[in-house]
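Apart from one protein chain that is not included, each protein chain of the complex appears where it belongs.
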Amino acid sequence: MINIAILGASGYTGFELLRILANHPNARITEATSRQYKGKTVPDVFPSLRGFYDGLVFSDPEDFKRIRVDAVFSALPHGASQEVVPALLEADNRVIDLSADFRLRDDSVYRAWYGEHKADFLLKEAVYGLPELYREPIKDALLVANPGCYPTGAILALSPLLKEGLIDTDSVIVDSKSGVSGAGRGANLDTSYVEVSSGFKAYKVGSHRHAPEIEQELSVQAGVPVSVTFTPHLIPASRGILSTAYANLKKSVATAELHNIYAESYGKEPFVRVLPEGKFPDISQVRGSNFCDIGLFADGKRKKVIVVSAIDNLVKGASGQAVQNMNIMYWLKEDTALNLPPISI
Amino acid sequence: MINIAILGASGYTGFELLRILANHPNARITEATSRQYKGKTVPDVFPSLRGFYDGLVFSDPEDFKRIRVDAVFSALPHGASQEVVPALLEADNRVIDLSADFRLRDDSVYRAWYGEHKADFLLKEAVYGLPELYREPIKDALLVANPGCYPTGAILALSPLLKEGLIDTDSVIVDSKSGVSGAGRGANLDTSYVEVSSGFKAYKVGSHRHAPEIEQELSVQAGVPVSVTFTPHLIPASRGILSTAYANLKKSVATAELHNIYAESYGKEPFVRVLPEGKFPDISQVRGSNFCDIGLFADGKRKKVIVVSAIDNLVKGASGQAVQNMNIMYWLKEDTALNLPPISI
Amino acid sequence: MINIAILGASGYTGFELLRILANHPNARITEATSRQYKGKTVPDVFPSLRGFYDGLVFSDPEDFKRIRVDAVFSALPHGASQEVVPALLEADNRVIDLSADFRLRDDSVYRAWYGEHKADFLLKEAVYGLPELYREPIKDALLVANPGCYPTGAILALSPLLKEGLIDTDSVIVDSKSGVSGAGRGANLDTSYVEVSSGFKAYKVGSHRHAPEIEQELSVQAGVPVSVTFTPHLIPASRGILSTAYANLKKSVATAELHNIYAESYGKEPFVRVLPEGKFPDISQVRGSNFCDIGLFADGKRKKVIVVSAIDNLVKGASGQAVQNMNIMYWLKEDTALNLPPISI
Partner (left out) sequence: MINIAILGASGYTGFELLRILANHPNARITEATSRQYKGKTVPDVFPSLRGFYDGLVFSDPEDFKRIRVDAVFSALPHGASQEVVPALLEADNRVIDLSADFRLRDDSVYRAWYGEHKADFLLKEAVYGLPELYREPIKDALLVANPGCYPTGAILALSPLLKEGLIDTDSVIVDSKSGVSGAGRGANLDTSYVEVSSGFKAYKVGSHRHAPEIEQELSVQAGVPVSVTFTPHLIPASRGILSTAYANLKKSVATAELHNIYAESYGKEPFVRVLPEGKFPDISQVRGSNFCDIGLFADGKRKKVIVVSAIDNLVKGASGQAVQNMNIMYWLKEDTALNLPPISI
């Protein structure tokens, strides 16, 4: 039995870890921290979980130094994670960090987008936790940097094209749309029901912090620097990210050929579903699940390729992927607790 | 031209007053206050109003004493309104108060539900601003207490039955469902998109402050005390209140007969639409409008009557009714600026 | 391994059976019929299930006579079920029928609400599949009549009160609100997104077919006839039923006392969660799960009781309850494949 601690467990990614792990036969949550709700039980804060963690009381995140478990999931915000991860590692916990703190390998890029880093010596050590690209190193990782939600969908959509050298590396556009839960759990006028429910908008145009993360990983795949124009939008739905990616093909490629390339890349992946030609993903079809669905179209006339991917931002885009990483780290079947159908309606 | 000031103009009822009055040929807003947004222009806060009030800057509500206009709409919360209304009246403004401060005539009832009252000498003077019941006194009122959103729908649904003495006065149940905007504009986890969007719940069961207001007005109609069991619920929609009211019939009455009674009561009302037999209202069919739609059913076998009413909580349940009151007070056509179709889709 | 056939598997309750049973270790679906989609694979029709039933092809429902499995779930509409159930039973299949065809024990009541019955000799034989009331007979049942969605929530909310004789049997009002999936899967203007998405309405006021089913079961509990005023409403959400039930208390009872009664009734039930005093259910907190959450309030002054229950109409209100019944019929752990947390956000 793997003993688990969750830091910052009362946000949406924390909730999602609780929800998913309730169904995990080899893991047990022994600690869950929450600054805001310390002293309360899980069902006090999440009534849907009544009957599952009735005895689990949120503890004070200040006491993190005494934590000795097998795996710690840190669902703290960026900035806060870097303050606790070094001590957690020193105390022999393996850490899966869901924040942005250890995703960027280049500390100057981190500083440019997020500010100072208090544990930058760990940046090179952390493994980027996208199993489809880094399965082997994840197995032995002490610190896994769980990918961002937008980057997960964008990188899975585009990396086969870049690995194969099929597209111009300065032509990549990622037009992404996310459900509201991506903004986190909290009191906020901007994500209140009335403000959001019949709206749809672009935000942080040209300035979202997930752009450098996408560029970093696509550049690794391409072997040369890749430049990405990234525009996030807000969908009036709780969960889901759909990313529509565009790029210029270096040479004409048929849609069927693209399908072969993607089938080869992802054929053995338990959580990537390449859809049949002519079919495109819908966020509802992956909801609550760890799947990433991908659809493809090559526009021969315009020499452009369009790739659409869909994930549940809280699952494959956060907590499900974190559990997938844990399963890999502990040599369990990779889909343990994650082999459930989406709840599409 | 009627000069208007709106106090607390950056909430949803404030927004709605701005939206409705943009279309009023005889009124002009010369002042709008907002503690949170003072110094900002209207379109800074409400981008949808760009082009309508570009020069109007939210002013500091502390400066209320210098206000000299024709009509003041107070969209301040209860408790705050009573602090400014006496001075506003003294300065010869007529006041339409959208808070609960002057709706209850009995100061002991006010204290029991809301706490101390700092201007209780005005309770007897204020006119309850439901035109269908108080049109004549509204004409000359200096202070109009604009009804609560739930009470508006409930009272219009039930008052003909009580006026006619058709139902047991201790059998009234009002099961109401409101859109989220009824909770006001602000940063609040409980009304955030993710928490609310696929939910539906009862709240404040047995303890909502609108119950005594409904009882007060139905008792006036009945001529004897009426007891109301009132349960509010939250709909995952921005606007609208649907109230389903139940009562025991004293004697058997056919649905058609009920229709005649309601047709008589409301036949000349510009904003009450009694639907044909077999038809029941939908909040979408009144959205954005000042209408109250009513449907009726008499269950002969069980000797029960079911009346369903629908309003837009921000319009007939708040700002539209306030403008209707203003039109009456200034002897304008009662539907001025309010004679627009609902935006039902 | 229990072999399963699902008739009418391409509707929402069929989908939900597929979704839930994908996770069942002791059951396997060997046949799924669909008139509309015969010849297509499950993922052709339900893309979310890609990877789960890729080899399962919808078969022609006309061929039902050759079906020889352990348990048949009939998700056919009422009227159609009664045409196939006799033959299925004769061929030694046990049947769990999700339609209304075998829920009413009195054939004259059936005829009054649904029309002629072609297999009325089975009405007395069928067991009403609400485990909380009929667990023992379900164990040996050959034909289980799976309860209606509204009746499940209403009966669980009210039966302890009637069993204990606490309320007037002619005072019961059930004001229910259902998500749109309750209307079934199909092309229908009335349930199209644009018509429904910002609406809320009552429908079939005084004439919904679930009323006699609720009355039948509450009367059994009471030991005398119970009359129920039942009003269904449509929530702009896909899943969930919230029922707010009202009744007159015969004598004054404190809320705490009611809690004790409900705790006693449901304390050992795996799927009924009686909420702490002051807490009321929300459909989002049971979504995707087989739970029924219940909240209680006694209004001492008015001698009324208010009970609120929430279920997922497709799970506890249909397919989850059907699987619960199957688990009971085959002496499995009752929560097999159903012991997952709700997906509340």
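Just so it is clear, A, B and C label the chains in written order, and each chain counts residues from 1 on its own.
FYI, a residue touches a chain if its C-beta (ideal position, glycine included) is under 8 Å from a C-beta of that chain, and two chains touch if they have at least 3 such contacts.
None of the values given here were measured: they were computed from a predicted structure.
Shown as candidates are A:Arg94, A:His117 or A:Lys177; the residue that touches the absent chain is A:Lys177. Considering the full assembly, A:Val205 is the residue among A:Ala87, A:Ala187, A:Val205 or A:Val224 that touches the omitted chain. Within the whole complex, the absent chain has one touching residue among A:Ala183, A:Ile235 or A:Cys292, and that is A:Ile235. Contacts to the hidden chain, counted on chain B, fall at residues 12, 15, 18-19, 22-23, 46-52, 181, 198, 238-239, 273, 275, 279, 282, 284-289, 291, 293, 314, 339-345. Mapped onto chain C, the footprint of the missing chain covers residues 12, 180-181, 185-189, 191-198, 236-238. Seen from chain A, the chain kept out of the figure touches residues 170, 173, 175, 177, 194-195, 198-203, 205-206, 227, 229, 231, 233, 235-240, 242, 244, 246, 280-285, 287, 295, 297, 299, 301-302, 304, 306, 308, 310, 345.
The rule is short, and it goes like this: only the chains that are shown with their structure count from here on.
Distance between Cα centroids is largest for the pairing of chain B with A. Put simply, the chain closest to the centre of the protein, by Cα centroids, is C.
The greatest number of inter-chain C-beta pairs in contact is found between B-C.
Look at where the CA atoms of chain B average out and do the same for chain C: the two points lie 38 Å apart. Chain A and chain C have CA centres that are 36 Å apart. As a whole-number value, the distance joining the C-alpha centres of chain A and chain B reads 45 Å.
In chain B, 194-195, 198, 236-238 are the positions where the chain touches two or more neighbouring chains simultaneously.
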